[in-house]
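Only one protein chain is missing from this complex, and each of the others stays in its spot.
Showing chain A:
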Amino acid sequence: MSHLATVSMASPAMESLYPQKDMTLNKRDGFEDLMEERRHSSDLRYAMRCYTPVLYKDLVPRTPSALRSIVLKSDQVQYVIKQLSKETGESPDIISDEASDILEKMGHGLRLSVVRFFAFALSKIFKALFQKVRVNEEGIHKLHQAIQEYPVVLLPSHRSYIDFLMLSYIMYTYDLCLPVIAAGMDFMGMKIVGEMLRMSGAFFIRRSFGADKLYWAVFSEYVKTILRNGDAPVEFFVEGTRSRTGKSLIPKLGLFNIAIEPFLMGEVFDMYLVPISISYERILEESLYAHELLGVPKPKESTSGLLKARKILSENFGSIHVYFGQPVSVRSLATGTVRRSQYNLVPRHIPRKPSGDVYRFLDAVGHRMVMLQQKNMVISPWALVATVIIQNLPSLPLSDLTRQTLWLKAIAEAFGAFIDWPRNVTNDKVIRSSLALRHSIVKTVKDQVVLCQEVTPAEFTVENIFKYTVSVLMCASYRNQILHVFVRPALVTIAFQNAHSCRREDVYSCFSYLHKVFSDEFIFLPGDLVKDFDEGLYLLVKSGAIQGSHTQIYISEKGGVTISFLSDMFRPFLEGYQVICKYLQCTEHTDHFTEKKFISEIRSYAAENILTGAIKYNEVLSMDMQKNALAALARLGAMEKLKIANGNVYKVNKQAVTKVANMLAPTIPVKNATAARL
């Protein structure tokens, strides 16, 4: 890499630029290690201790069965039952029984004995798996307060199955009310464990409701009933599913709508949303995810599968940071942005789709919550190391890795990242132990750091490429953990390079296009385009990479390093999208095709290109990227999305695809400038 030489020269100067260290120290000191105490005292006593969580101030206590009967008798559910009976001719009693069944399956039945069992078992398991489980105490205090004031919705990030177990475990430890969790129905496959999860507070939803109105009505009323009365905090994942890539996912709004409706309809005065960031130094499912992304089907969750996973207990998964964010009042978010009076004219129990402004509100709140999760993520040294490695494949010397990682650490901190860099240890040692923890991904051969699944050109076969890509994707998933820190400045630098212009205006128009293309890939607050650009530019100016006036932008003397590093960081995405565009441009599609077909074709197309060496970054093989690209192209009009009976089909608009492809690649300055304004 060309910039390696300059990095070492730049870094001392850079270090002095970042005086924020004290702040991060405080933040670090605010964390308490849960495992510390668990390692020194009896787990049994811990599990059996007196558990008296604080409750919502207006709570009317009730049993799970009372709750179920309230839901069943509610106007909402009764209305839908009557509707369905009218539509299908089925007797209301039968439908009502069906609803009752659904409730039975769904209804959580909190049993303290099960909770205690979990507390005991999870103590053992977590101690074996993790070195530390660190929780910010201030956040716990605030949550403690919030639970008493208004109904609370917990919104953890979702990277692992461990997430919700961990969260409930923490709530129990701090004597907080155990949350009621909306979890995927596939857990129910795990018979005993599923039942136990249910008794510890989880309730279950099907992955997709489809057109099942009854299920939807019962489910949404169940969630709302809990929220209205404030029985317990409701917990769900805004991202909808576990992120396989380490990047945050675009928020899913269905559950969000349900959870916020009691506020919008005036049934509660306010609600708190609590974004929770759970950062893993090493994710349990890392290799599973990589396989999934490459199209290897996910093994169905089963109890025996879980038992087989026992062997992971012998592995070290580093530490976990759980950051409870500041509770956000839904009321304060809604003030001035959404008219609640729109619910005045239709009885509140009649189900309705969110109106345009409510939808936009939900979308904005969802994005904001995901961004708050990102903001409070704790980044491990390994994420930095992985970022450097992936930019220097197939190999780089350990000394370079160390130097570049430290440089990256400095710049990441300047950009506001919170890095959990061990103190009182030499930097060298930090990197070495970081590498050691990932012995399944990387190895050091003769002072050269390489991926475990190394391939030499001679061994290039499709099968090998996939094997190799597993390692790449695993590595990339850790790099992805820090992308949110860099995405704004990086897109500015890419825009700057693509625009071939120093005019701020041109860079901005190029930026706005990239922003649009990648808005499924990265989290941007809707409507914050200008702010994002300004922020990206500001960070670049602050770090000395770019100088500029109000109208002109220049790369500073020493800024080249930063610029090229940042743009390289996002190059895999840029290239991936380009490859996909190219594929769509050069192949003939007479028919419409489904997403499934699209993915499998892209996959073989990309694999061939990798074999021939035409593609540099293997990440295009990731299903996640393919899906995001498809969504982006559909959004940009390059793919026409048509709804048919069993899903969507797509149709290519070649002209529009060409336009997207052109916008992603650097073009001739003048032409670009005009095109960008279109």
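Note that contacts are C-beta pairs under 8 Å (C-beta built on N, C-alpha and C of every residue); 3 or more make two chains touch, one makes a residue touch a chain; residues count from 1.
Rule of thumb we're sticking to: contacts and distances are computed from a predicted model.
> Can you pick, from "Large ribosomal subunit protein eL14", "Ribosome production factor 1", "GPI transamidase component PIG-S" or "Alkylglycerone-phosphate synthase", the UniProt name of the chain not shown?
Answer from the record: the omitted chain is "Alkylglycerone-phosphate synthase".
> Pick out which of A:137, A:175, A:267 or A:601 touches the chain that's been left out of the picture.
A:267
> Check each of A:105, A:144 or A:340 against the chain that is not shown and name the one that touches it.
Looking across A:105, A:144 or A:340, the contact with the absent chain belongs to A:340.
> Against the chain that's been left off, what residues of chain A make contact? List them.
265-267, 269-270, 339-341, 343-344, 347-348
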